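All protein chains of the complex are present and in place, except for one that has been dropped.
Let's turn to chain A:
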Amino acid sequence: MSSSRAAESSLLALNQQEELEDLPREYPLSTSEDEGDSDGERKHQKLLEAISSLDGKNRRKLAERSEASLKVSEFSVSSEGSGEKLVLSDLLEPVKTSSSLAAVKKQLNRVKSKKTVELPLHREEIERIHREVAFNKTSQVLSKWDPVVQKNRQAEQLVFPLSKQQSIFAPIEHVVSGWKARTPLEQEIFNLLHKNKQPVTDPLLTPMEKASLKAMSLEEVKMRRAELQRARALQSYYEARARREKKIKSKKYHKLLKKGKAKQALKEFEKLRKVNPAAALEELEKLEKARMMERMSLKHQNSGKWAKSKAVMAKYDLEARQAMQEQLARNKELMQKIQVASESAEEEGGVEEEGEPFVPDVVNEVQVKADRPNPWMFRNHSGDTKEAEVQGDPEELAEPAAQEAPESEEEGPVVAEEILLKEFEERRSLRQKSGLNQIAKPVGSQEAKDLSSQEVLSELRALSQKLNRESHQSRKQELSSTRTVLAVQREEPAGEEEEPLLLQRPERARTLDELEELGKEGCFQNKELPRVVVEGQQLERNPSNHLGVPKEKKRKEQMIDLQNLLTTKSPSMKSLAVPTTVEELEDEERDQRQMIKEAFAGDDVIRDFLKEKREAVEASKPKDVDLTLPGWGEWGGVGLKPSAKKRRRFLVKAPEGPPRKDKNLPNVILNEKRNIHAVAHQVRMLPYPFTHHQQFERTIQTPIGSTWNTQRSFQKLTMPKVVTKPGHIIKPIKAEDVGYRSSSRSDLSVVQRNPKRLSIRHKKQLKKNSVD
């Protein structure tokens, strides 16, 4: 009984568990047990009964009722003692066996059928199985790389690094912010910097500037920055300039500077006078004061030390004299009382104007000299002067410079003689120069050929001018000169015309020749092919008939002919002295031969061989080399061919080679192509990746250089197989690089997921180690 109880309880527990598993999680185990509501109770009861009814005894026991009870069993109907009434519907339900019962039965059967558990495998065996499974799994994982590896191995070009790196820009402030001053020196420096509120990180901007920058928009910031930069640049530029100017020692420079400043001041004063008279007056007062000061001082008098020394020197030295004069002028200027500004300005202008005529002649001369060597300038002048001549200014002839021209116009009547003299002088100087420079083309380019004649002309002209102001002669001269020029010009085109004629004539002739030649060639070319064909035919028919071949060949062909005869005619030979039976036999043989002949009617082996040999001989013969370059020295292009003469000239006739080694061997072709010297450079074995010699030859024969290929294809052909970027780290290939999804699980997490087993393992290992 107790054993059955135990079984029951265990089964109950089992069933309960099953139920629990079926139940959703919201119902915890405790509530269903503790509450014990009527529904649960009933179910429980039912189950108990079901189980107890499994063996027959119990069922019967339950069926009989010993005393009144509230418990109602479905197997035994009882209406007594119970408050419930029997309802008809209950009776209508079919009596069926519960499904749970069958399941339990099955389970029991299974438990009964199970035998003893086998012994676990040996540890090593288990490990081996583990390893094998793991290896298979890993190989599967690895095999996903197969296509990638294949692709990379066969790739035309691999560019490393495979993944493009984005460069990260970190502002220097951020980089430095993590850094701290540690050494006493550093700390001291930092303290100093902080005290002065100097920017520690970015040396360009102070915190104030930074704040202002932050307050502005980007464009404003940019503008402001640019402004700042400009201001700084300007400042530094001016500083540098000031420094530089300060350093200049030249007195002349400073003098000029002062003068310039004075002029500037004057100009400003003028402006001021117009705009603001009051301020101008003030200025005037200042000037007055300066004048007074000057008067008081002896600064610009002759009494100074410097002035005295200059006065001594002035006799001999032009500069000193000038300097003195300048000083005096300045003195005068300063001492002058300024009454009305406008007047003074006029006066100044007058002084300037007056100053001009006193410029010495030599200066002008220098100017002219300076001008002369420049042919461009000079030509213009000459043109001008010519125009002037045409207009009717006879004195002015060739040379005078543009600046001089007006002057001379003004002074012409007064100092004509002087000018003439001057001109002569100039000429002389010019001549001297022209001897050196060879640029002097006094009048027009056409007259430049004859220098001496020109000189004579000019002198003549000068004389005539002196005598007679009218320029008839000179004009004549001009005319004559122009006439001569015209003549020359006329001649030149004639010459030019002649030249082409001269040149062209032979060419034309040549072209005619060419045409003829071309025609001939055409004929030749047209003839050549058929002739070859005819030759072949003739050879086949009767080689001995052939005419246009060298003797040797003829002889050979004769020999070949003999052979031919021997081979072809032998079967048809007949001798009368042979008996008839043999003849019959022969007939049979002949029939057979006939048959064979008919069978192999198409292929004549011997003739083929002979033909082959003939071709080989032809091919081995040295060929003439045609070195004509089409278009060289004549027109070239499509449809044009170099002339026959030229071709004849550049055709290098090949020398007669040594006799062939197989000349006297009718059945042999000896290849004489093999070049011993070239063998050392030739590949003997077909290299590995190639399977046929033609493949290899083709790869060798296709050139890859830019001489034979366009730029694009050259680049493509010479593309390097592996390209690396200098200074870039090449990382191992990643799954993401080739478009695979990399495993999201980290290796570490996987290892740590089953640490228990590992730790046990480890312990064992350690133990073993310690034992060992």
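Rule of thumb we're sticking to: a residue touches a chain if its C-beta (ideal position, glycine included) is under 8 Å from a C-beta of that chain, and two chains touch if they have at least 3 such contacts; residues count from 1.
Methods note: contacts and distances are computed from a predicted model.
Student: Consult the UniProt record of the chain that does not appear here and report its protein name from "DDB1- and CUL4-associated factor 13", "Mediator of RNA polymerase II transcription subunit 18", "RAB6A-GEF complex partner protein 2" or "Glutamyl-tRNA(Gln) amidotransferase subunit C, mitochondrial".
Tutor: For the chain not displayed, UniProt's protein name is "DDB1- and CUL4-associated factor 13".
Student: Among the options A:K249, A:K653, A:R684 or A:R741, which residue touches the chain absent from this view?
Tutor: A:R684
Student: Of the residues listed, A:H130, A:R230, A:H254 or A:K621, which one is in contact with the missing chain?
Tutor: The missing chain is touched by A:H130.
Student: For the chain left out of this view, which of A:L121, A:M293 or A:I730 touches it?
Tutor: A:I730
Student: Hey, which chain A residues sit against the chain that's not shown?
Tutor: With respect to the unshown chain, the touching residues of chain A are 127-128, 130-132, 134-135, 137-139, 141-143, 145, 149, 152, 158, 160, 182-183, 497, 500, 680-684, 687, 699-701, 703-710, 714-715, 717-720, 722, 724-735, 746-748, 750-752, 754-755, 757-758, 761-762, 765-766, 769, 772.
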